[in-house]
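In this view, the complex is presented without one of its protein chains, the others remaining in place.
By written order: A and B. Residues from 1 in each chain.
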Amino acid sequence: MKKMLLVAVALMLTIGLAACGSSKENGTNNTGTNEGAQTNNSQGGGGNSGGKELSGSILAVGSTALQPLVDQVSKKFMEENAKVNILVQGGGSGTGLTQVSDGQAQIGNSDIFAEEKFTDDDAPKAKELVDHQVAVVAMATVVNKDITVDSLTKDQLVQIFTGKVTNWKEVGGPDEKITIVNRPASSGTRKTFEKYALGTKTEDLQGAIQEDSSGTVKKLVTETPGAIGYLAFSYLDDSVKTMKYDGVEAKEETVIDGSYPVWAYQHMYTKGEPDAAMKAFLDYMVSDSVQNADVVELGYIPVNKMQVTRDVEGNVTKK
Amino acid sequence: MDQWAVKQDGNKPNLIRKPSKQHIREEWVGRVYTALCILFLIVTIIAIVYFVASRGLSTFIKNGVSIGDLLTGLKWAPEGEPALFGALPFIFGSFSTSLLAALIAAPLGCCAAIFMTQIMPGAGRRYMQPVIELLAGIPSVVYGFVGLSVIVPMLRNIFPGQGIGLAAGALVLSVMILPTITTIATDALAALPSGLKEGSFALGATRWQTIYRIVLPTTLPALLTGVVLGMSRAFGEALAVQMVIGNAPHIPRSLFESTSTLTSVITLSMGNTITGSAHNNALWSLALILLAMTFIFVFIVRFLERRNKR
């Protein structure tokens, strides 16, 4: 009996203690980044370590589209700055923006502007967030390989995605029913596609398939005859057919010179200005050694190569 | 068990000799410890209901959507202008997939149970039982994965349509709930007093006549319990269904057209929405409907069990 009681009490205590320990740890981490940077500054003045050493704990949450990049870069960053601990989580752009706005995460990853997510009553929340654009993701219209059409105009795309055209022969293809593989209305990828490829919001059509994940979209477009969908460039390969948009080929060069419009920035939001460790990490994200290596390697387009810029409203200006 | 607890209260050894201090302490430890564990269970369920409800109800309170509109509206366009929150297609999707799944799985499960208890009890117990337990153990992600790579292409080749849709969801779910139905049916059939069966055999009835006329009618409430429990599991299943059902927010026109369930729309959009936004609150309302359905299923099961005892 005593043994059991002991075990039980011990367990309760451990759990309790562990819980306290963690919250304390979190607490110090949040504030600790600043202190750490300061103390290390003075150390740097002593000249022991040759340059200031950063420390702190950063949690980056959000967009699953951006997660692989942040994950990979954070690992490289931590190798150089052993005292900085960066955790990267998926969960979706909405989760990321919510958590950074509420202070549970230090960085919120998003594939669309925060202003587009925080609407109506929440609009002031977007103003507190500082935008750091770290990469560009472009999307291409893809179709099943049995479709002989090579290019679709904006009008044709709108007609397909609003259900006015339901057979490929109406746009010059084979006599085959069109199966739409769309994204859910909440998806950032869909918002980008609607805004820049269609120029209009579309409704969810009867019989259309909706998948949130690029892998599933690709699998379905590959396997379903007559299927049409859209994918980020990094997912394109021979299993699906990539469409031209208004005759413009979907590739990195056309995105960079601004002739291919279906792209969006990848954002990393901080609440207020970032502290030393976060700033160093975000600067590292846009440094040439990352932009020309990891960003390209993972299929994103380097943000500093872009010859055009775009603001929240979608106005494009030449650099 | 319970009678023991009643008898124990104050009239057994306690009357003969005053219990020692150690005794009393031990009893206290036992009582307090187990009561605390129960308390934890109760607190958990209250917390779940409270938090889900507080989020789910804010759709109606804060965002001014009427309950009737949510339950009967046909159009789901939470990001549209104006935003519409009609969840009827999801409710329809959840009910139709779980009902269809139960319709497929119930006869299979009952046959398996009859096989295990009435036809070949020895081999049944030795080979069927583990098979059923293994089916129960396969993770739902794996079911979804197999559904997407086997069932969907198969349906696409045999029937018109995209393969993805209501039928694919129901098929995947039916395999997932088969163990639940079979296990409960087996327990019910095994618990049947053997006199009942022997009486029937003695009157010259064949085995099938006995099963059909005696065994099945007597165990019907228990069999139904299994079916309802299976349905409730199908109702709450998320990932496997989401992968094969297509997720269009519409009531499908055929079995092979893309549609959504309550769970699939939650998994699809929850991460993409901002906490506190109307869209996010509406998703919590769907979770609240799921929660309410859980209670309803449990009450149906209780009702059937009470019928069974009588």
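Definition applied: contacts are C-beta pairs under 8 Å (C-beta built on N, C-alpha and C of every residue); 3 or more make two chains touch, one makes a residue touch a chain.
Basically, contacts and distances are computed from a predicted model.
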item: Chain excluded from display, named as in UniProt, from "Phosphate transport system permease protein PstA", "Phenylalanine--tRNA ligase alpha subunit", "MBL fold metallo-hydrolase" or "ABC transporter domain-containing protein"; value: "Phosphate transport system permease protein PstA"
item: Residue in contact with the excluded chain [from B:Ile91, B:Ile164, B:Leu178 or B:Ile274]; value: B:Leu178
item: Touch with the omitted chain, as defined above, among B:Ala185, B:Ala238, B:Ala278 or B:Leu304; value: B:Ala238
item: Hidden partner interface residues of subunit A, rising order; value: 1, 4, 7-8, 11, 15, 18-19, 21-23, 25-26, 57, 59, 61, 64-65, 67-68, 71-72, 75, 78, 85-91, 99, 102, 104, 212-216, 234-235, 297-299
item: Residue ranges of subunit B at the interface with the undisplayed chain; value: 1-2, 4-6, 8, 12-13, 19, 22-23, 26-27, 29-31, 33-38, 40-42, 44-45, 47-48, 51-52, 55, 107-108, 111-112, 114-116, 119, 124, 127-128, 130-142, 145-146, 148, 150, 175, 178, 182, 205-209, 211-212, 229, 232-233, 235-239, 243, 263, 266-267, 270, 284, 287, 290-291, 294-295, 297-298, 301-302
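The definition used in the following text is that only the chains that are shown with their structure count from here on.
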item: Euclidean distance of C-alpha centroids - subunit A vs subunit B, Å; value: 36
item: Subunit B residues within the subunit A interface of the complex; value: 26, 29-30, 33, 76-81, 148, 152-153, 156, 162-164, 243, 246-250, 252-253, 257-258, 260, 265, 268-280
item: Sites on subunit A touched by subunit B in the complex; value: 1, 5, 8, 64, 90-95, 97-98, 102, 117-120, 122, 179, 184-188, 201, 203-212, 216, 219-220, 223-224, 227
